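See below for the structure under consideration.
With one protein chain held back, the other chains of the complex are shown just where they sit.
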Amino acid sequence: MPSATIEMSGHIIDSMMLPRIFDVVMDLGGSFRVDEFQVGRNPDERSFARITVSHGEASGLQRIIAACQQQGAVQVDGVAAHIEAAPRDGVFPDTFYSTSNQPTAVRIGDVWVDVEDIEMDCGVIVEDGHARCVAVTDVRAGDRVVVGHDGIKVSPVERSRSKEIFGFMTSSVSAEKPKHLIIRELAQTMREVRAGGGRICMVAGPAVIHTGAGGHLGWMIARGWVDVLFAGNALAAHDIESQFFGTSLGIDLRDGLPVESGHEHHIRAINRIRGAGGIREAVATGMLRSGVMYEAVRQGITVVLAGSVRDDGPLPEVVVDMIEAQRRMRQALRGVELCIMCASMLHAIATGNLLPAATKTVCVDINPSVVTKLADRGSSQTLGLVTDVESFLRELSECLA
Amino acid sequence: MPSATIEMSGHIIDSMMLPRIFDVVMDLGGSFRVDEFQVGRNPDERSFARITVSHGEASGLQRIIAACQQQGAVQVDGVAAHIEAAPRDGVFPDTFYSTSNQPTAVRIGDVWVDVEDIEMDCGVIVEDGHARCVAVTDVRAGDRVVVGHDGIKVSPVERSRSKEIFGFMTSSVSAEKPKHLIIRELAQTMREVRAGGGRICMVAGPAVIHTGAGGHLGWMIARGWVDVLFAGNALAAHDIESQFFGTSLGIDLRDGLPVESGHEHHIRAINRIRGAGGIREAVATGMLRSGVMYEAVRQGITVVLAGSVRDDGPLPEVVVDMIEAQRRMRQALRGVELCIMCASMLHAIATGNLLPAATKTVCVDINPSVVTKLADRGSSQTLGLVTDVESFLRELSECLA
Amino acid sequence: MPSATIEMSGHIIDSMMLPRIFDVVMDLGGSFRVDEFQVGRNPDERSFARITVSHGEASGLQRIIAACQQQGAVQVDGVAAHIEAAPRDGVFPDTFYSTSNQPTAVRIGDVWVDVEDIEMDCGVIVEDGHARCVAVTDVRAGDRVVVGHDGIKVSPVERSRSKEIFGFMTSSVSAEKPKHLIIRELAQTMREVRAGGGRICMVAGPAVIHTGAGGHLGWMIARGWVDVLFAGNALAAHDIESQFFGTSLGIDLRDGLPVESGHEHHIRAINRIRGAGGIREAVATGMLRSGVMYEAVRQGITVVLAGSVRDDGPLPEVVVDMIEAQRRMRQALRGVELCIMCASMLHAIATGNLLPAATKTVCVDINPSVVTKLADRGSSQTLGLVTDVESFLRELSECLA
Partner (left out) sequence: MPSATIEMSGHIIDSMMLPRIFDVVMDLGGSFRVDEFQVGRNPDERSFARITVSHGEASGLQRIIAACQQQGAVQVDGVAAHIEAAPRDGVFPDTFYSTSNQPTAVRIGDVWVDVEDIEMDCGVIVEDGHARCVAVTDVRAGDRVVVGHDGIKVSPVERSRSKEIFGFMTSSVSAEKPKHLIIRELAQTMREVRAGGGRICMVAGPAVIHTGAGGHLGWMIARGWVDVLFAGNALAAHDIESQFFGTSLGIDLRDGLPVESGHEHHIRAINRIRGAGGIREAVATGMLRSGVMYEAVRQGITVVLAGSVRDDGPLPEVVVDMIEAQRRMRQALRGVELCIMCASMLHAIATGNLLPAATKTVCVDINPSVVTKLADRGSSQTLGLVTDVESFLRELSECLA
């Protein structure tokens, strides 16, 4: 029967690598034999396992090995990664290795080389002894692309040795939980990230403005708590609408009641900014004097407003080409260590697609399904909060003040 | 063709009585002829309409008349209400008039008599020239019950002449609205109700405790803002659990993380109170020294804890007989002018069943479906808020302080 | 006190025009006097009202008139529409008239001219005695744009004189309703639209494929029930994934269980189609032999795949420029009389933005909030269904077979 030997080490029991490998082998109809097992005798000691996996057919064995790799196992006596040239611009070889968002290395000759800029659903290009992750839109004909599953090592983020707010996903999504201390610890994490030179990215949907939380977000930007802002046309348009008309989507932000003809306000606001030439110009000329976008321009942070097909207008700064928007977001995420997603689904998913698993992520939404969807990144670095976004940003601001 | 003449007066256009009557007649396959129409020439003047409705069949006409009555019309040349004796204890005559929660009068002889204690899905008993609403469980054999649709006058609550927070139902359920001013106006309404001698009822689910909002509710009770508290075993048990163990459903209320073996805490808390003989006794002996139930006992407000089949325990004060629980709630609601329902579905629906349409009602839940369901009472006296209950109670407390 | 006289006629009571006008005047702090009122004496007769509205300030009066116009009133002794030149490409004059999606006319000289291609949040351009609706992105410097509120007549879609499935919005969104007959009547509507030469547009999200309903949609396209298909990269990618691998987002469509490494399938499918040059080419060469996209290519229907920033790949046919995607969708919607939106939020909202109020629209989703959001178009031509999309498409197919 076709078989192969795999090894893994680390906190392989409580980080779930070993249980998942047992699962994988059984689910794929294979069998395993544990050849060697050294258990970490105390919480800090690493464990080690060498296991022979087998399957009735060679193709089944290949599937098992590929799946075990994704859980952190490496094939013993494995060979180097295979490489093929990309056939055309924007097309990978048919059997390209499709990346996950976990830390990954490829074996070039006898050396394991870390894959740079890891991102899921991409390919790996090898060049000058370096390996880097590339989206299918960015591959060029002739690029040397890793194919198959040989010579791949994935290192899933391990369970922390101390109790912390990130990673208690299953238990933390509920709206029926106290959130005070969690928000306080998030503020503490923000301080640590900033102290360590890391960058913080905020992804925000228009409900931030609709709920009257724009002031809190603006304050956070003004005080330097946000390095990167991802949003769509709607957040910016309603923020500017609220500065010009006191409404958001036609709702009076003072009393929550609709204003007659208020539904026109956002398109009027957009038209006015288009007339000015853009948000930056509107700030420069004094047309726009406060709000989220105003603070972002003043503070000079990196902003990517990615368009969508449901946009009205849009505002001049909105990137209407989606490939270009992804490229700018990818670029802006370099160095980001914490990403806070507030009441956004489209932009939050887009951001999640681009982030490595190791980046700490906070997802806040009043809809539990959205939180579950966003927080399910195969990562223990995620914190989900089902709550009102205004309440969240208000408390977070208070903790940061 | 069978026909009848109906009349109505008041703000019959913008309170939707007339549009609905036109709808009803057309939907039931009938026809109408407007015989007389005097429109209110300004906002404060009342309108009047006399309309002849007709239908191909007498039974269809009866359905039309009955439906128009529910919208506020009265049959011209109508007769007095018909009355039949209840055949048995707990059983109405087959054709009993089934009540709505709108103000209702019945014609006894030539006199219109208001129905006391109006409540939906009940019958009307006539006795000594009085008419009162009675649940089917409480009717006695021989009681004189109104049957059919003759001699009934319903007076739907009319649209207010001024803009106010209650009644903007369709537009106010969204989580994507600013809530500050609405909560401030609710606090103002509470002050007015109390100043006028009206009572305030709070219906609260266990999420009030789980989210860490128990302190805010306890404060409101201690300061006299709550006259009646409706809840279930869970609210009381988790409140007491939080006083004894610092947890709610085993979740540490300081950090939101689960405590090992914490799931046992609520049943231990219940057992301890059962050992003491009840909540009141636990307060008297100093076993229970703080929290929602402690404040309710100290303040001497009316509390009804209605049981349910999913209860653990329950606590000794919980009314485990559902008919008895409804009777106590009905009794407690006398004089209540404002009812605030917080993160409860079962108890909030039960309360809504017992309330007249004219009572102001506020429904707060993080789930928009629950808010929609609760707020849909055929009444303009309802305010729905989709938000985090902790955030709501905190802000409301701040506005009342 | 500044005042003006407005008139309206039609089924102004049960179509809610009159009640809403009373509301509007009172909410805006104005007053009204009903000068003349002729009520339709029977269901088919039209009513007529002439009302003088007044407000303490001229600007308040203008707001009232503008709001009453949106409900179908016309100012007596009104003047023609005012026109200004657009200052720049892509910018309207500051006071441009912002359109609704209701049938609208503008008065040019003494003549009322219908606005062509009506769509909300746009402007109106007058040229050669014609008036047409134009998005802000498409206006050119010097175009003659209607400004202000004079000379505007809006004609809201009136309540149907017969009971029908469209327009019972408030009561039809619930998941707790029987849906058989409604789906049967929808099939009947589809037959009537087709018989009358109208076009049918389907907007579909990827859940159509995930739930295994791709076969039903493919069948409907093959049988000619769909003239226009709007979707995103995901629907097409998972449809093609399901043809190549038997999975959708890595889930086996036969048993609903995840396939090991299945998450790679969609990006492999996309890469393969990119290698072929496109979906059309993949069909031509026999690489793609079945499924929704295959049937759409074979049948030659109009397809717009609009991109989004969360897309993987994307497929070559996906329009990555959002302005261009909107233009193509706008073009494809000409002649569409029925639009069915299935389990899509982004694309359904985008389509709803482009549709006139008079187009019949069906919104199907398992999430009640999505249905509510989509169906709330200020139109009585909407039907919302909260249900499983697979179940819906299966039943609809059966009714059409």
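In this document, chain identifiers A, B and C correspond to the written order of the chains, with residue numbering beginning at 1 in each.
Definition applied: a contact is a pair of C-beta atoms (placed from the backbone, for glycine too) under 8 Å apart; a residue touches a chain by one contact, two chains touch by 3 or more.
This is a predicted model, so every value here is computed, not measured.
**Q** In the complete assembly, which of B:V146, B:V297 or B:A325 touches the absent chain?
**A** B:A325
**Q** Among A:M16, A:I108 or A:A222, which one is in touch with the chain left out?
**A** A:M16
**Q** Spell out the interface residues on subunit C facing the chain that's missing from view.
**A** For subunit C, the residues touching the absent chain are 163, 168, 171-172, 175-182, 185, 206-207, 210-212, 248, 251, 253-258, 366, 386-388, 390-391.
**Q** In the whole complex, what residues of subunit B lie against the chain that is missing from view?
**A** Where subunit B meets the chain not shown: residues 24, 27-28, 63-64, 66-67, 70, 87-88, 90-92, 94, 96, 98, 121, 136-137, 260-261, 263-264, 266-268, 270-272, 274-275, 306-314, 320-323, 325-326, 329, 345-347, 349-350, 353, 367, 369.
**Q** Would you write out the residues of subunit A that touch the absent chain, in ascending order?
**A** 13-14, 16, 18-19, 22-23, 25-27, 31-34, 37, 39-43, 49, 159, 161-163, 368-369
The definition used in the following text is that only the chains that are shown with their structure count from here on.
**Q** Farthest chain from subunit C, going by mean C-alpha coordinates, please.
**A** B
**Q** Work out per-chain C-alpha centres and flag the one nearest the whole-protein C-alpha centre.
**A** Chain C is the most central one.
**Q** How many Å are there between the centre of subunit B and the centre of subunit C, using C-alpha atoms for each centre?
**A** Using C-alpha averages as centres, the distance is 38 Å.
**Q** What whole-Å value do you get for the distance between subunit A and subunit C if each is reduced to the mean of its CA atoms?
**A** 33
**Q** Give me the residue numbers in subunit A that touch at least two other chains, ranges are fine.
**A** As it turns out, subunit A has no residue touching two or more other chains.
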